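Yeah, one chain of the complex is gone here, protein chain that is, but the others are all in their spots.
Going in written order, the chains are labelled A and B, and every chain counts its residues from 1.
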Amino acid sequence: MRIYVCVKQVPDTSGVVAVNPDGTLNRASMQTIINHDDLSAMEQALRLKDATGCQVTAVTMGPPPAEGMLRELLAMGADDAVLISAREFGGSDTFATSQIISAAITHLGLGEEDIIFCGRQAIDGDTAQVGPQIAEKMDIPQVTYCAELEKNGNEIIVKRMLEDGYMKIKVQTPCLITCIKDNEFVPRYMTVNGINDCYSKPLTVLDFEALKDEPLIELDTIGLKGSPTNIFKSFTPPLKGVGIMLEGNGKETCADLAARLLDKHLI
Amino acid sequence: MAFNSSDIAAFKDIWVFCEQREGKLMNTDFELISEGRKLADERGAKLVGVLLGDNVEGIAKELGGYGADKVIVCNHPELKVYTTDAYAKVLCDVAMDKKPEVILLGATNIGRDLGPRCAARLRTGLTADCTHLDIDMDNYVEFLEKSSTLDLSNTKFDMEDVNLKQTRPAFGGHLMATIICPRFRPCMSTVRPGVMKKAPFDQAKADACEIEMYPVTIEKSDLRTEVLEVVKEAKQLVDLIGAEVIVSVGRGISKDVEGGIELAHQLADAFGNAVVGGSRATIDSGWLSADHQVGQTGKTVHPKIYVALGISGAIQHKAGMQDSELIIAVNKNENAPIFDIADYGIVGDLFKVVPMMVEAIKEAKESK
Partner (left out) sequence: MDFSLTREQELLKKVAAQFAENELEPVAAELDKTHVFPVDNFKKMAEVGFTGIGVPREYGGTGGGATEKVIAVSEFARKCMSSAAILSIHLIAPQAIAKYGTKEQKEKYLPRLTKGGELGAFALTEPNAGSDAGSVQTTAIFDPETNEYVLNGGKCFISGGSRASVLVIFALTDPSKGLRGMSALIVENTMPGFSVGKIEEKMGIAGSETAELIFEDVRVPAENLLGKEGQGFKIAMQALDGARIGVGAQALGVAKEAVDLAVKYSHERVQFGKPISALQGIQWYIADMATKTEAAETLVYKAAWLEDTGKPFSKEAAMCKLNAAENARFVTNLALQIHGGYGFMKDYPLERMYRDAKITEIYEGTSEIHKVVISRAVMGK
């Protein structure tokens, strides 16, 4: 059994974010981190590995420096890693990205007992689309918003979260599961020995040459040209006007606030 | 004739996928129908709701009351409870048959499961979590003038453009992006719940709404997942979106987490019709469950009053609450960015200020 965990290196949107005058993001100025939901997916996969001894493969698509992130995942406990990286893949939207990742996993082989884990969504785009689109393109079932799961042989029971509760869903492998960040699945730390070993674990780079014979890879299904959606404009929203700082912080200030709310018929 | 998503001229009408749970329509449906009406009018097209379920034709006409010209109803026992396989098959089959130009879905946990699967099958584009939609270029330019910091004086727009312009926040709300899908149809969007305004209900329009029963076939072999049970969480559901007043807490409660949350509840009770929310820090620390989260990765809210207690106002929090009608902030750091968007700011320790605020609001209400 092999678990593929799809991960993404994303800009840390909680840190300093610089926007160019034309409304595009100044990515060079931002720190990169491993997407939070993807780390939860990795943790779920590693717990299955702890229980069953299965192989865990970290997969990402991105520029060559994304290797650093893959090494961190190897230091956490993944067995091997795959970096999908080529100029031809650049500019892909979610449709084209899922096309390429599907081709890569097909290339590596998805067995009867295998699972693909993804994070629910990435904090840069927040789209939550790549996972289900990989499932569709690989013609396997999907379960999204997984908070926890239980595996018995080829059968998996997933607790799938809804806004007002959850579903218990039974699904057979091979399948794709997207995981949410959950307090139960706090990602483990890299271990010191994991770090000692991570640069000697296998890391495969799949470039355009390696994947070009996969049926899913056509020049009009990948990269900017193969992306159905395009960015028409990007911009920063304006700030709201400045409000009033109330004097002091005692009883009178609170009474003043209450009076103002009363005036506005808000209470 | 085979379905071809790049044959753009063959597609017409605006569709809204209407989600039902336990045979009941959802608030998001009405928001999307109301927004879809606006788009259909801009495009001179029909607005069609698509409703999947088991014996759900009875609730279909209500969608007409918010603006749907027609509702396509697909009944099947396998559609009673949502499953990806059954819903994706039916929605794609109907869409391939009837070729809508636009499909809107709610960006709910179900819409965000179904949308991408269908878009991949239909070989078209999908834009997630939209907060603003335009077809008419005039309206879009007006929107940009009002809602962006862009200098448009030297920008030329193609005023004849009829692509759906789908605007959404990206990069934690630091940036807004308008996405188009020029080469394929249908153009698909998921729309963030709580953002679009619901139109007033019109009974006459509901009565006039056309219902089309669309027969569907679902084979057992189409279904690869099985729903074993659906559980409504017994713990109190935090309806941040519907609340008139939200009292949110942030990292500032760290020195006494339980006490801080209790104070927030007291303040919420004083306001009435209020719920307690939290910043990302409070959710990440496990102080509040995820359904309390306001912000970019949580809920987008626009209550009448939003009270931020001990929330510094990181940009991703602001993204979820800055459109609140009135914002009150209490923070002991006078430089906290939350004060930049607050209508009323108080610099002080929330543990001291809030009890006084509770008393003041109770007194003010009694004085009415």
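As a working rule, contacts are C-beta pairs under 8 Å (C-beta built on N, C-alpha and C of every residue); 3 or more make two chains touch, one makes a residue touch a chain.
All of these numbers come straight from a predicted model, not from anything done at the bench.
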Contact partner of the left-out chain, one of A:V19, A:L108, A:I195 or A:A255: A:I195
Touching residue (missing chain; options A:D38, A:E72 or A:D93): A:E72
Chain B residues that touch the omitted chain in the full complex: 255, 332-335
Touching residues (missing chain, whole complex) on chain A: 71-72, 75, 189-196, 198-199
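Just so we're on the same page, only the chains that are shown with their structure count from here on.
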Residue ranges of chain A in contact with chain B within the complex: 11, 13-14, 17, 19, 23-25, 93-95, 98, 123-133, 135-137, 140-145, 157, 161-172, 175, 180-183, 227-240, 242-246, 248-251, 253-255, 257-262, 264, 266-267
Residue numbers on chain B that touch chain A, as the complex places them: 21, 81, 83-85, 88, 108-110, 112-113, 115-117, 119-121, 123-129, 144, 147-150, 163, 165, 169-184, 224-233, 237, 271, 280, 286, 290-291, 296-297, 304-305, 314-316, 322, 326-328, 330, 334, 339-349, 352-353, 356-357, 359-361, 363-365, 367-368
